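Below is one structure. I have some questions about it.
For this depiction, one protein chain was excluded, whereas all remaining protein chains were kept in their positions.
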Amino acid sequence: MRTSLILRIGTKLVLPFILLFALYVQFHGEYGPGGGFQAGVITAGMVILVGITFGLGAAKRIAPPGLVRAMVPLGVLIYAGTGVLGLLLGKNFLDYSVLSASDPAHGRGLGIFMVESGVLVTVSGTMTALFYAFVERGR
Amino acid sequence: MQAVQGFLDHYNYVVTIFLMVAGLYIVIARGNMVKKLIGLSIFQTSVYLLYIEPGKILGGTAPIIDPAFTVYSNPLPHVLILTAIVVGVATLALGLALVVRIHEAYGTIEEDEIFEKDGDT
Partner (left out) sequence: MSSVQAHLPALQVVLPLLGSLFAGFVRREATGFALALAVSWTAAVISAVLLWQVLQGGPISYHLGGWPPPWGIEYRIDLLNAFVLLLVAWVGAVTMPFARRSVAFEVDEGRQGWFYCMYLLCLTGLLGITVTGDAFNAFVFLEISSLSTYVLIALGRDRRALLSAFQYLIMGTIGATFYVIGVGFLYLVTGSLNMVDIAQRLGSVPLEQTRAVAVAVAFLTVGISLKLALFPLHVWLPNAYAYAPSLATAFLAGTATKVAVYLLVRFFAVILAGSPAFGPLQLADVLLVLSIAAMFVASAIAVFETNLKRMLAYSSLAQIGYITLGIGIANQAGLTGAIVHLFNHAIMKAALFLVLGAVFYRIGSVKLHDLAGIGPKMPLTMAAFAVAGFALIGTPGTSGFVSKWYLAVGAFGHSGWLLVLLIVASSLIAVVYVGRVVEVVWFRPPSPLAETAREVPPSMLVPILVLAGATIWFGIDTRLTADLAGKAAAMLLAAVR
C-alpha cells in the first residue's frame, strides 16, 4: 500500500526537524520546559510517523526491534548506574555531587544530564516498543 | 449568592472532582474493557490536576533562581505528577495490551460476554 505523494514527501521533510526538536527539548531541559521524558516521546513519535507513512518495514530499518528492546532496560541501567557511581565514589546512592572533583554543583548538573539521557533512551525505546507490539499483533 | 460565589471561586476543584467522579463512574458502569481503561485514565488525570493546581502560586514565576524575581511557583507537584503520568501511561499500555490478548483469547472485550464464555467460574 502506497500513501499519497504529499504525505511521503512531507514526512521526509519534517523528520529531521522532529529529531532536532527532540534534541533541543532534551538539552534545553535545564532552562526551559523539557527533559528526557518529553524528548523520548518526541523521538519515538518520529519513528511512529515513519511507521505510519512508509510501513512497519521502514520504521524497523531506522529503529531495529532488537535495538529498541535493548534500549528499554539500557536507559534504566544508565540511570541506576549513575546512582551506583555515587555509591562507588563514597557518597549515598544518587548523590551526584561527587561526579565533579572540584565543584559539587557541577557534579550534580553532570549527574542530572546522565540521568536524563538514560530517561531519553528508555522512554523512546518503550514508546517505540509499544508501537511495534501493538502494530505487529494480528498480522 | 454566596454559595454560587464559593462555587465559582473554587472552580478548579469542581473540575477536578467532576473528572474524578466521572472517571470512576465509567470504570464501574461500563462493561467494555477499553471504555473501562478510558475511565481509569480520566480518573487518574483528575489526580494530576489535584496536585498541580495548588503548586501554582499567584504572581509566581518558573522556579529558576533569578535576582529579578522573589516569588516562585512550587515545582515539586509537577515533578511528582510527571512520575504519576508515567505510571499512568504504563498502566494504560499494560491494560490495553491485556485487552488485545483477551480479545485474541475470547473474541470479545465485553465483560458480560466473557463471563458467559467462562460459564464455570
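Residue numbering begins at 1 within each chain, and the chains themselves are lettered A and B in the order written.
As a convention for this text, a contact is a pair of C-beta atoms (placed from the backbone, for glycine too) under 8 Å apart; a residue touches a chain by one contact, two chains touch by 3 or more.
Worth saying up front: this structure is predicted, and the values here are computed from it rather than measured.
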Identified contact with the non-displayed chain, of A:56, A:77 or A:135
A:77
For the chain left off this view, which of A:96, A:113 or A:131 is in contact with it?
A:96
Residue numbers in chain B that touch the chain omitted from display:
20, 24, 27, 33, 36, 40, 43-44, 47, 50-51, 54, 77, 80, 83-84, 87, 90-91, 94-95, 98-99, 101-102, 105-106, 114, 118, 121
Logged for chain A, residues touching the omitted partner chain are 69-70, 72-74, 76-77, 80, 83-84, 86-87, 90-97
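In this section, only the chains that are shown with their structure count from here on.
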What residues of chain B sit close enough to touch chain A in their complex?
64, 82, 86, 93, 96-97, 100, 104
Touching residues (chain side chain A, partner chain B) in the complex:
31, 37, 130, 133-134, 137-138
